[in-house]
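Remarks on the structure that follows.
With one protein chain held back, the other chains of the complex are shown just where they sit.
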Amino acid sequence: MEFTTPVLNYTLLSPILILLGAALISVLVEAFVSKALRPITQLSITLGALVLALVQVWRIRNEQSLTAAMGSVIIDGPAVLMQASILIISIISVFLIADTEHFTALAASLPGSDEERQAVQSGNQVTEVYPLTLFAVSGMLLFPISSDLITLFVALEMLSLPLYLMAGLSRRRRLASQESALKYFLLGAFSSAFFLFGAAFLYGYSASVTFAGIRDAVVGSGGNDVFLLIGISFLSVGLLFKVGAVPFHAWSPDVYQGSPTPVTAFMAAATKVAAFGAMLRIYYTSFANAQWSWTPMLTVIAIVTMVFGSLVAIAQRDVKRMLAYSSIAHAGFLLTGVIALNKAGLEASIFYLFAYGIATVGGFAIVTLVRDAAGEVTDLNRWKGLGKRSPWVATAFAGFLLSFAGIPLTSGFIGKFSIFSAAYESGAKSVVIAGVLSSAIAAFFYIRVIVLMFFTDPVEDGTSVEIPSALTSLSVIFAMIVTIALGVFPAPVLNLISDLATFIR
Amino acid sequence: MTTSNSLVYLIALPLLGATILLLAGRRADKWGHLLGTLMSASSFGVGLYQLSQMLSRSNEARPVTQKLFEWISVGTFNVDAGLLLDQLSICFVLLITGVGTLIHIYSISYMSHDHDRRRFFAYLNLFIAAMLLLVLGNSYLNLYVGWEGVGLASYLLIGFWNQKPAYATASKKAFVMNRIGDMGLSFAIMIAFATIGTVSFEGIKEHAHHTSTGALTAIGIMLLVAATGKSAQFPLQAWLGDAMAGPTPVSALIHAATMVTAGVYLITRSNFIFDAAPTAQLLVVIVGAITLLFGALIGTAKDDIKKALAASTMSQIGYMILGAGLGPVGYAFAIMHLLTHGFFKAGMFLGAGSVMHGMNDEVNMRKYGALRKFMPITFVTFGLGYLAILGVPPFAGFYSKDMIIETAFNSGGTKGIILGVVTLLGAGITAFYMTRVMILTFTGKSRWDAEAHPHESPILMWLPMAILAVGSVSSGFLLSRGDALVNWLAPLFEHHGEHEELLAPIVVSGLALAMVAIGVAVAFLKYSRQEVAAVAPENVSVFTKIARQDLMQDSFNEAVFMRPGQLLTSALVKTDEHVIDGAVRGVAQLALGSGSVLRGVQSGFVRSYAALILIGAALLIAAIWVVI
Amino acid sequence: MDAANYLYLSALLFTIGAVGVVVRRNAIVVFMCIELMLNAANLAFVTFSRINGDLNGQVVAFFTMVVAACEVVVGLAIIVTIYRSRRSASVDDASLLKR
Amino acid sequence: MLNSLTLLMALPIIGSIVVALLPKTKETLAKQVALITTLIVAGATIAMAVNFQRDNVDLQFVEKYSWIPTFGINFAVGIDGLALVLILMSTVLAPIVVLAGWNEAHGGRWSVKVFYILILVLETMMIGVFAATDVFLFYVIFEAMLIPVYFLIGGYGTGQRSAAAVKFLIYSLFGGLLMLASIIGLYVMSGAQGGHTFDLQALSQLEMSSTTQNFLFLGFFIAFAIKAPLWPLHTWLPDAADSATPGTSVLLLGVLDKVGTFGMIRYCLTLFPDASKTFTPMILVLSVISIVYGAFLAIGQRDLKRLIAFTSISHFGFITMGIFAMTSQGQSGATLYMFNHGFSTAALFLVGGWMISRRGSSTIADFGGLQRVTPVMAWSFFLAGMSSLALPGMSSFVSEFLVLVGTFTRYPVHAVIATFGIVLAALYILIPVQKALHGPTTAGNENLSDLNLREKIAIAPVIAIIIALGFYPSPLLKVINPASAHVIAQMGFTDPAPTNGDK
Partner (left out) sequence: MVDLAISVGTTQNPEAILFWVLAPLTVAAALGMLLVKKAVHSAILMASVMINLAIFYIAQDALFLGIVQIVVYTGAVMMLFLFILMLVGVDSSDSLTETITGLRPIAIVASVGFGGLLISLIGRATLGRSAVGLSEANMNGNVKGLASLLFSTYVWPFEVVSALLITAALGAMVLAHHQRIQTRPTQREMSTARFRGESLANAAGLPGPGVYARHNAVDVPALLPDGTPAANSINATLKARGDMLTSGSFELGKVDTSAEEEK
């Protein structure tokens, strides 16, 4: 075996490289910049890097390459779209992260200790969240463009590890936050093990770790498909865990609730894009010809996921948990895009992911605003009468909820329509029916929240709406505009997606 | 056929009156009654003008039509708002506007103390307009508009004093029972359209001869249903007694002279259908016969003067219906009886109104007595009406009723005998109860309450009574002289072969008079020879008790329709609430409940989450195991 | 000697690891069980590498070790943090968030 | 004047923006702006109606702009006789509702301003939903309409308003989602048969297997049957009507629910002629049940608003029956019925609303003898009631009779049973009339005030229209007939010829 000198196409990899570079600088900033300057420096670096990466993504949007990193990554239209989505979502999430109110002053201090109190008083901040965010985002960018199992696994861990950490950094209810970090971590590692085990069997089946190799094996396989199926199943466990599909969803309500809300927003939105991006790529390219084997499996999971998510969400009393279950339901809807296995399905999934991600960040941004003296108020009962107290905030939240519910003239509707029609087109009618019915169930709890906010009299318990910081309002407004714009005039975005969304292999 | 542009004025004038009176409100209180009367009178004038025009034309050219506008036109369903005035309608037009005008005049005085007299006149005008539309419409659908229009007017007038709950209920009852009849008319129209393709009189008449008997029978029966509703015939007769809740002029006009006879008009108008549908015709006869006796029997037991008269009306219309059911021969006689009845019954009602007017609105005949002296004019006019209804020659009833009895006998076979006997029996009972009314009201000893001060009515009231009395005396003779009416109407009806006479006319008249004599005698014995109790005695025969309760008609309706209906309604309300909405709420509860149950999966223990993942993976493996 | 035996062994170890995650309460032990699962996967990789006559599997196993090491660092840091605030390393005690 | 549906749709939106820009305190000004806007829209619609070519069965005033080309979605509008009549009804009712409910918005959860913004936005959607010729556009508006109504009920209603609003919304959303599934089916099929499109005309040419057609039909039909509402999917309506303000109820029952029956003609019949035939027997049975059931339930109600709601259920049964009778009389009758029902329900709800707001109770038993106290109000209610029971001379008679006749020629049994509804109608109207208007004036009602000038002005046109169309429905029928005939012909039906018995 001769050694071939590696050649990396830095232009195509630049978005990730920019972020990694910025992350490294951030780490150095932690070490060398004075405490007072750190937050603003970190924020600027992070935002700058994200924007720069976005610009870079835009510039390479028409590139296609199988060899950008020695075959480890694929740059193509979907890759660019996913990366752009992730970056946009990350940018508005960082706006939320910049609000220090959500993060503990000193992660190492014991909850309730003097040290913690002093840290809070001294205005200490865990500015490490910025490099962690950057690492996570670069992992997310890498995840959907990976083209072999190794890179996929590395990217998976790269996006997960920072999130595990960030989940535990909440300022209030720190025990719960740490608990969520623990749960997220243990279950995440558990599912990675499945992922890896599946990867091993795929490797065994195809004698290759690249997606192309697996695809070739699937197309022209000699033996039976046991290893392939084991591989697909276990790999799927890992991926389905990340997207939060039933029965691999259990972490998400707890983690969504326990994490600092900006982190929840970030991981709910961006992780979903990344995970579905990877899933779409691997199912659409490597496993496409084994469709017979996994379509039934995903169909069942999708249906169960939608129905379960919608049903359980009805019974929730906490807004973050409710949104978590709603995100589970949406994972089910998104799976229909995977099942569709056609170009329409890919386009629809990308659109849906983007629309859903933006609305999710917007929704959680609103959650960060509703507070009392002890921090965020997530108990739904205390959201009563929000529409009276702060009509704009409540209206915005209602708008996001309506988008989640898929009411026309919101982005959610276009997403749902396109994804269901793609699935229908591929003959997956049962999923469409289930999707439609569970949408009806889902509508029930979205509407319930709207009722709470608008049609119930407020309780005077000190719950109030914080005047949003400039950055938070920016992200809410941006999310709102996108949600409405994609609902009313989705044509430009849809055109862009349909121009670009073709996997190369 | 001639066209005319002036037919519409017949209807338009009273309608205009009603509209003005209703819209003007209290502003019109001062002159409202005058306008109402004027409008009615003008309509009568137009009617007379039309009659004169008609008389000047030959038989064939007499019917006049006027197309107002295209009313409903969808596909082949084309109905114009069109009017038809022919020999039949003109009779009605004159009766309606003529008697109507008289009653308007009467009401000016009768209602003078009522706060809402203007409204009363508005309703009367509305009624006149609707009734005219009923008889002038050139298709069943146009007729239907008038048909329900008079129902509305009747509803409004019966419930004129609706502040009394019982009166309000009476009006509602009348409307609803009429609606049941109206349904029949709807059916008739639908069947006609479905089978013949048109709903105009002319069109159906044209096609009737090549339409199947079955279809025509169905139409006929449905028309009969309509007639029973409007004309208070068995089995839809129950509302008429309660309808006496309305002011007496209303009873005279609507519930004696005009509206209740609409059924007779309908059957006569539909002669071309009934002639071709013997079964339907037979049913008509049967209904007429039953009602004739039914009404008469009720009449024997009523102490309320208006209700007694109402029962009599029911019975007399039974005669008409029976007559109309006797085919081509009977139509003209039915109409004749209708016209004479219009005079004498209206007169008697007005008389009753006059009595009530003088007796503080007391209606119980047992509290009358000896009024002859105090109300001589009323007594005389009423008496003339009495003689007319009894069929004493030469009063009006003699001509018209005898004709019907005669026709009944002559209808042939067993049917003829049965009908003849029934009609004779009816005549006898009529004599009995009318005599009873006369005796209880005008003769004997006074049984008034202390505060009653009987007095004769003012001229505005007795004048119409007098005019009607004249009609009661003379109309029969005039109409039957030289078969005037029969010949007048003949062009409308199919020619018929002469029937074999079962009994000579003179024999029939003799029998009828004998029956009347018996009836009068019995009544005389029972009420003139004995003291009449001021309070209705309780120890009476079962028959009397039943008759007092209108032969259990209300109890029957209540038990068979109302109670089950109410039960059904409340059952359905409960069903809706608990079963249907319950199912909906159940689904919601199910979703909520299953949400709560599934929520339990989220136990908070990371190990159980891991177990869930493990189970999931195991299931996937199991699935593979099954597939491979 | 059948190379598949290694696969059986790997599956068995993986299963044991998975069961361990479910049944053990000490977070560190749970984590070790996860490591066991990763090791089982590595064994599968190595075995397949041999079957396929291809070194890629070993490369994956190598990456797995590196990644696992990172994971261990993060994981143990989290466990220690939790332990410090709760005085307990039992995963069952961390059940504030539920339903 | 302007003959553009788009502009017509834009007008209320512009009005709503103007209202939105007003300061919160200027309530009267907001009302005036809303009134003027709705009046202008009504005027513009009437002008369009005048320019409408009655004998042309093609869509008129067609406009088409590309909206989402990726999915072949256009912003396409155009109207035929059917749509014109319904748009006319909606835009004429709007100013009446605004005027009649002048003070309705007070006591709501939000400011008066918001109320009128919602009303105006709703008006745009009402026009759009009838004018849309692109199925997707129709669906979007169909669903989006729910939102303003939802807030109107929940925010300005009475009693259990939020529960009722939620019930309404969930029901409708459920139906809407089923329809979405069907729309997706159509879309996918169109893609397979020559390019994705939502154009109604193009979609009606699709070839599909009968099973597919049946399923897709059901998706649409259930949505419309909920909207319309047909037994047994009706239970949201009484609650919604009970809680909504009278004006909202008018728009809800008078206009929004018509979208259901409109949809049955425009979408169910046009897109799925075969499936429509397959399901006709079932639908006719449901319609007949609705007629009778609604009537019985109305009789059994103690609450005025619920009573009116149930009468509407009965009436919608008639409309549905007429539609699926597949005769020109049935079709035209049903369409005319939609128009007439809009006005007669408006009259009932508006007058009923005034009665209720004066008395402070909607229980029928609380009223009594109003005729003596408030004659004008009582008369208005009475006339509205007469219209509801389809008294000849009232507009609804014409339509009801057409429906019955049209049904009878093809389905005599259904028509006969439905005819019993007219007796029940007499009961459900006369019972409240007797209880509320007649009888002695009961305690609490002695000092009620009669209608004021504004209210008289609001109700007068309604009653005038009801009576005028009762005697002279031709202008409308001439517009409706070609459209109905077109539908019937498309379905491959001809009116049954007179059987002439069997001779």
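First chain written, first letter: the chains are A, B, C and D, and each begins at residue 1.
Keep this in mind: a contact is a pair of C-beta atoms (placed from the backbone, for glycine too) under 8 Å apart; a residue touches a chain by one contact, two chains touch by 3 or more.
Keep in mind the model is a prediction, meaning the values are calculated, not measured.
Among the displayed chains, contact with the absent chain in the complete complex occurs for A, B, C. The chain not shown here is touched by just one of A:S44, A:N62, A:Q118 or A:N495, and that residue is A:Q118.
Mapped onto chain B, the footprint of the missing chain covers residues 603, 605, 607-608, 611, 614-615, 617-618, 621-622, 624-625, 628.
In the full complex, chain C contacts the hidden chain through residues 1-9, 11-20, 22-26, 28-29, 31-33, 35-36, 39, 42-43, 46-47, 49-56, 58-59, 61-63, 65-74, 76-81, 83, 87, 89-90, 92. Interface with the hidden chain, as seen from chain A, comprises residues 1-6, 8, 13, 16, 20, 23-24, 27, 30, 69-73, 106-109, 115, 118-119, 122, 124, 126, 128, 131-132, 135, 138-139, 142, 150-151, 154-155, 157-158, 161-162, 164-165, 168-169, 204-205, 207, 221-224, 226-227, 230.
Here is the rule we use: only the chains that are shown with their structure count from here on.
Averaged C-alpha coordinates put the centre of chain A at 25 Å from the centre of chain C. If you average the Cα atoms of chain A and of chain D, the two centres end up 44 Å apart.
Spacing of chain A relative to chain B, judged by their CA centroids, is 79 angstrom.
Those residues of chain D in touch with two or more other chains are numbered 170. Taken residue by residue, chain A touches two or more other chains at 182-183, 186, 190, 194, 253-254, 444, whereas all remaining positions touch fewer.
Across the complex, chain D is touched by residues 347, 387-388, 391, 402, 405-409, 413-414, 416-418, 420-421, 424-425, 432-433, 436-437, 439-440, 443-444, 447-448, 451, 454-456, 489-491, 494-495, 498 of chain A. Here chain B touches chain A in the complex through residues 588, 591-592, 594-596, 598-599, 601-602, 604, 606, 608-610, 612-613, 615-617, 620-621, 623-624, 627-628, going by the rule given at the top. Of all the residues in chain C, the ones that touch chain A in their complex are 7, 10, 14, 17-18, 21, 27, 30-31, 34, 37-38, 40-42, 44-45, 47-49, 51-52, 54, 56-57, 59-60, 63-64, 67, 70-71, 74-75, 77-79, 81-82, 84-86, 91, 94-99.
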